[in-house]
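Of the protein chains in this complex, all but one are displayed in their positions.
Going in written order, the chains are labelled A and B, and every chain counts its residues from 1.
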Amino acid sequence: MDILNFGIKVGIYALMAGTLVLAVGVVTLRNLFHSALCLAATLIGTAALYLVFHAEFLAAVQILLYVGAVVTVIIFAIMLTEHIAERSVAQRNRQSLPALLGILVLIAVTGRILLKTPWAVNPATVGARVTVADLGAALMGTYVFPFELVSVILIAALIGAVIVAKKEKSS
Amino acid sequence: MIIPLPHVLLFSLALFGIGAYGVLTRRNIIGILISIELMLNAAGINLIAFSKTTALAPETGQIFAVFVIAIAAMTATVGLAIVLALYRARKTVFADEVNLLKW
Partner (left out) sequence: MNPAMSFLDSIFVNLKLWTLNLIGHFLPGWAVILASIVISGVVILCLGPVIMMYLTLLERKVVGRMQNRYGPNRVGPWGLLQPIADGIKMFTKEDIVPTNADKVIHLLAPIVIVVPALMVFLVVPFGRDMTAADLSIGVLYFIAVSSVTTLPIFMGSWASRNKYSMIGGMRTAAQMISYEVPMTLAVVPVIMMSQSLSTASIVNAQEGLRWFVFTPWGLAGFVIFFICTVAECNRPPFDLPEAESELVAGFHTEYSGMKFALFYMAEYMNAFTLSAIAVTLFLGGWQGPFLPSWVWFFTKTFALIFAMIWFRATFPRFRVDQLMGIAWKLLLPLTLVNMLVAGLWYFIPGITGWVGAAVILAVSFLGLTALNKPVIPEKRVYLLEN
């Protein structure tokens, strides 16, 4: 079983590395369509990482909502506004260097904190398998208020999006 | 846990940093939205990792990750609706060219 375990470990690290490379592609590629495709691949990589944590439901929801819906809507918008973005204009502003430095500092500081913190791992949680039924019960029980809040916001977003994107009646 | 928790957190930190870099440097509003999705995704990974290791109740993190996904879907729809309205009105999708109200 040791070989199998080792293989899985290597696979997970390879998955993380690949996801990070694709994420770099998302923010650096000039062509927005390509970066949207990279985003889709990154999201699939994260969904696979969710599977590592035994969050199967969330992995499926991630693929269904992000890859199936959000990325599709983003690509739709890219296609509609495409011929402007395709012009040979600068795709990034002049803040690249300061942004890079600031983020490297952020990663360095936070990373150091992460590595120094003694994480109190709860053994009961590590062993627990969360089924979809558990999630549903929690969503309808303990977390019913945030759940309702999210549904209200969803309705608001739906109406808002329709009103904003609606073509105004031309006079 | 098959891999140690700090490694996952470092991974999501890197993902968040990459997303933040994209938000700060992209000119195209859709590009900024894409980068925001990356950052939200990093938050989702953290929630899942914590729900598997340190949380008191194992389902808490997963539920909040579901909320994160729902919020991300909303940002995408409303944001893109705004982008399309902007494109129709001002024929641009670059954030720094929308400076009508800039003082």
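Some notes on this structure:
Rule of thumb we're sticking to: a residue touches a chain if its C-beta (ideal position, glycine included) is under 8 Å from a C-beta of that chain, and two chains touch if they have at least 3 such contacts.
Because the structure is a prediction, the values reported are computed rather than measured.
Within the entire complex, contacts from the absent chain reach the displayed chains A. For the chain missing from the display, the contacting residue among A:L115, A:V132 or A:I155 is A:V132, taking the whole complex into account. Of the candidate positions A:V24, A:I75 or A:V150, contact with the hidden chain is made by A:I75.
Considering the whole complex, the residue from A:I63, A:L100 or A:A128 that touches the absent chain is A:I63. Although one chain is not drawn, its touching partners on subunit A can still be listed: residues 1, 3-4, 33-34, 37, 40, 44, 56-57, 60-61, 63-64, 67-69, 71-73, 75-76, 79, 131-133.
The rule we apply is simple: only the chains that are shown with their structure count from here on.
If you average the CA atoms of subunit A and of subunit B, the two centres end up 6 Å from each other. Interface residues of subunit A facing subunit B in the complex, by the touch rule stated above, are 5, 8-9, 12-13, 16, 19-20, 23-24, 26-27, 32, 35-36, 39, 42-43, 46, 49-50, 52-55, 57-58, 61-62, 65-66, 69-70, 73-74, 76-78, 80-81, 84-85, 89-93, 95-96, 99-100, 102-104, 106-107, 110-111, 114-115, 117, 119-122, 124-126, 128, 130, 134-135, 138-139, 142-143, 146, 150, 153-154, 157-158, 160-162, 164-165, 167.
Against subunit A, the residues of subunit B that register as touching in their complex are 1-3, 5-11, 13-15, 17-22, 24-28, 30-31, 33-35, 37-38, 41, 44-45, 48-49, 51-60, 62-63, 65-67, 69-74, 76-78, 80-85, 87-88, 91-94, 96.
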